[in-house]
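The complex is shown incomplete by one protein chain, all other protein chains being positioned as in the whole.
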Amino acid sequence: MTNLFLLQLLNGAQFGILLFLVAAGLTLVFGIMDFINLAHGVLYMVGAYLMATFAGLTDSFWLGLMLALPATLIFGLVLEFLVFRRLYDRSHLDQVLATFGLILMLSEGVRILWGSAPLNVDMPELLSGSVPLAGPLKYPVYRIAVIAAGLASAVGLWALINHTRVGMLLRAGASNRPMVAALGVDISRLFMLVFAFGAMLAGFAGAIVAPILSVDPGMGESILILTFVVIVIGGVGSIRGAFLAAILVGVVDTVGRTFGPIWLRMVMDPSAAAQTGRMLAPMLVYLLMAAVLFWSPTGLFGRKGAK
Amino acid sequence: MSPLAPRLKAALALFLLMALVPPVVTALGDPFLTVVANRMLVFAIAALSLDLILGYGAMVSFGHAAYLGFGAYAVALGARWGLSDLLAQILLGMAMSAGFALVTGAISLRTKGVYFIMITLAFAQMAYFFFVAQSSLGGDDGVALQARSSLLGVSLEGDMALYYVTLGALMTIYAGLYRLTGSRFGRVLKGTRENALRMQAMGYRPFPYQLVAYVIAACLCSVAGVLLANLTEYVSPAYMGWHRSGELIVMLVFGGIGTLTGAVAGALVAVGLEEVLAIFSDHWRLGFGLVLVLVVLFSPDGLTGLAKRLGIGGRGNG
Amino acid sequence: MNRTKLTAALMLSAAMAPAAHAETLKIGILTTTSGPPAVLGEHARDGALLAAEQLGMVGGMETEIFVVDAEGKPDVAAQKARELVERDGVQFVIGPIFSNVMGAIAGPITESAFLLSPNAGPSVYAGENCHPNLFGVAYQNDQMPTVLAKHMNDTGIGDAFILAPNYQAGQDSLNGFKSVFEGTVTSELYVPLGQLDYSAELAQIAALQPSAVYAFLPGGMGVNFVKQYDQAGLKSIPLMTAFTVDETTLPAEQDAAVGMLSGTNWSPSLDVPASLAFVEAFEAKYDYVPALYAAGGYDSMMLIDSAVKAVGNVTDMDALRAALEAADFSSVRGDFSFSSNHFPVQNFYLAEAVKREDGKYQTQIVETVYEAYADAYVDQCKM
Partner (left out) sequence: MADLLEIRELRKNFGALAVTDGVSLSVAEGELHAVIGPNGAGKTTLIAQLSGQLAPDSGQVLYAGEDITHLDMAARVRRGLARSFQITALLPGMSVLENVALAVQARSGSSFRFWRDAGGEEITNAQARAALEEVGLADRASVQAQALSHGEQRQLELAVALATKPRLLLLDEPLAGTGGQEAERLIALMQRLKSRLTIVLIEHDMDAVFQLADRISVLVYGAIAATGSPEAVRADPAVRAAYLGEDA
């Protein structure tokens, strides 16, 4: 039992890192640029579809990834040029409306181009197979690679924001754009690059998870809310917060789902416990978010008084 | 007050137009359009109720569809308990909504901005999953109603009857909100939207006003839910998913927030557009999304902004 | 699919025939064909349209077909259903795919038209809420899991780990399985609808080492689960599924699913002449492998054709009902008849996912588990 608990803890953390991988790009655009991008989920989906296409064409996971990344970057640049740059100065609600429109357009566009049926991305030979872990369970090597990618994104972003000139300009630009512009920095170009980079991160996440998750037209929407939950629990604008929140969400969801019914059985009769457990399982993440916000209205690491 | 504000005039014209829909479409030989128009009216009520908190109170709720669901389930529960009168069901729906809104609103209002958006979403999702888990109400599959409700003994089985009841409800709610937004309470709400700190420095505590507005909006939205259930004769948790809440925000912003007429127009146009585009192609979402993006890019303040630039209607209350 | 264009095309072909102008056969196809879960609806729609195209004049009459998108929203579907019946005056509707849409459209359609379901067959509509104008052409939902339970009984599997999403159909599925399975259920799990990551469940399976796993995880959930099951190295434990490994999900599951077993009432490999011809024509026209939803759509249209031909008009509802009940058409499923509750009596098979020589994937029938199998709700249906 204890072993299984520890294992589920690990699984939860692993799921959390997966979530962070998707949330990383959103943290950048939403947290730093204060831009609500509902279309982040579809960018993630586009990344996965491009990955599926390129990997299929080249018959290689690695070549596919190497082509998919610049492709999503370019896609992000085009979107930024056509739509997003006109929205930075607008209200959050305008951003919500426009990016909601983009969700509809891009999801449908994906269906037109690739069809409704889910697609497959093969795992690279190098990362397939599994390593033995506690007892009969084997741990897939690819999962370890996903964890590594998530951790690398976290460290990379943290370093980028806190220890580079670009990061400093970004932080300053987010709070006081005229000031940064006065320093002779072309702020709109900076934002353009950041947005495209955020889009690429989303695409990267999509490409990386493609071998373990279904690549279908609904994949963007199913992850969107979860990533927003992660960012809000962590506190908008905090990379550290988003990372911890992602792990927290992963652990609460995984452990709560598996051990919740067992714990409930200690306080109520088995059938009621099973019933309640089933009802509560999908609510866990939302209960967690409501509780965190009740206790700390700007998330775990949010700036006080920040929006 | 004596000369009607331009927006009020626009709204009256809109209502008159909608009142003419059933006879006109019947004369044109397509009476079914009444049902389509009825759906537009139902969502106009929902968007209108959201406008009270989002447009006038600057509280962006991403969980407003929950109250659509409460209203709908009030009909299903009412039918089960022998409450077949529409008014009784509306009261039940309002009671359920008010209770839920009071508790969750009080907690949600501790937060601001994006955090408010997300915490309201969280509570709505909890309500959604609660109803999904209710096997006795059909769970995820929902529950079909045996018959429509009656109003004071008059059956609403006919589409025409239900249509005019819905239009009546919309006009009543519009009138009520028109008064409310011009009242003392409405002024405080608007003042808080403009500058909460200033309102405190005048001696107001925003919280009770915001909470009351939140509860009122919830109750009004549940009326839309009651009518939606009657229109479709079907109740499902799908009415209260986050997607639906998003659509309500979209209708409202599309029409132009903070103006009651804009809320109504936004819902009418958005639902109508979806209806029309779906006739032409399975890929109607592409066109619908494009329209939304274009409206944001080229017409700030939504349709009301567009109308203003074209010289129709002006600033003013309502 | 553009409704007006399609209607025009069919009208054109019909106009050349010397049919009487007085009566037109009107058929609605109401499935979810937009948004993320569109793939199942597309299979059913394409299957039905293929049949209509092959027939030219369905039922030997001038035919008008209305293809409508249910959008996956029950309230929209309810409105579209009424639109089909009241405005367009259809006599038959083929649809829907999802059982929550079924609840919304069954009432309005059966008031004045026949509803033929190419997929959804919830137990209430086979039992207490059965209706003279409602025909479950495909199967009753609970039949699929019993196929796997019986197979486990037959092969001496004494214990099984079972899981499904936590919603009505999921609960029905696991209950259906348990009603037939004679071994012990070591663990019964419900996962939240739309779950992405299954490592928690896989860890439990690995820890319990059951003799077999039964899963009902439709759509993207199934894709995720099957892939992750394979990656966790659990394939040594047989995974048997319903609605989880089929031609709608195999394009994404591919090798991960190969060898996995599922219960079904039809597979592209079924050795029935009508079926083989259907699969060939379908793949030639649409360039993808049809799943059982496509077969359901195709059979629904063929059934309408047979009934209208037998009666000769579309106004005599009682005669049409009797003709539908007779099910006098060559089903792609071979022998086929209706129970008194309008749900089919048919064979059920165990199928295995295979990779074909052309690189595509499909399910292949391994054995017949039930012959002429009727559902368990017939007795509850009073009509």
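The chains carry the letters A, B and C, assigned in the order they are written, with residues numbered from 1 in each.
Note that contacts are C-beta pairs under 8 Å (C-beta built on N, C-alpha and C of every residue); 3 or more make two chains touch, one makes a residue touch a chain.
The structure displayed is predicted, hence computed values, not measured ones.
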item: Partner chains on view for the chain not depicted; value: B
item: Option from B:Ser135, B:Ser155, B:Thr172 or B:Asn195 whose C-beta touches the chain left out; value: B:Asn195
item: Absent-chain contact - pick from B:Ala88, B:Val212 or B:Leu306; value: B:Val212
item: Residue numbers in chain B that touch the chain omitted from display; value: 1, 179-180, 182-188, 190-191, 194-195, 197-205, 209, 212
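FYI, only the chains that are shown with their structure count from here on.
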item: Comparison of A-C and B-C by number of C-beta pairs in contact, larger one; value: A-C
item: Interchain centroid distance [CA atoms averaged], chain A/chain B, Å; value: 32
item: Chain centre separation (chain B, chain C; CA means) in Å; value: 36
item: Chain A residues counted as touching two or more neighbouring chains; value: 107-108, 111, 221, 278, 282
item: Touching two or more other chains - residues of chain C; value: 34-35, 38, 166, 193
item: Chain C-touching residues of chain A, taken from the complex the two chains share; value: 4, 7-8, 11-12, 14-15, 18, 107-108, 111, 115-120, 122-123, 128, 130, 135-140, 142-143, 211-219, 221-223, 254-255, 257-258, 278, 281-282
item: Chain B residues touching chain C - in the complex, by the definition given at the top; value: 30-32, 35-36, 39, 132-133, 135, 138-144, 228, 231-234, 236, 238-239, 278-285
item: Chain A contact footprint on chain C (complex, rising order); value: 34-39, 42, 166, 190-194, 196-197, 199-204, 206-207, 209, 219-221, 223-224, 227-228, 231-233, 248-249, 251-255, 288
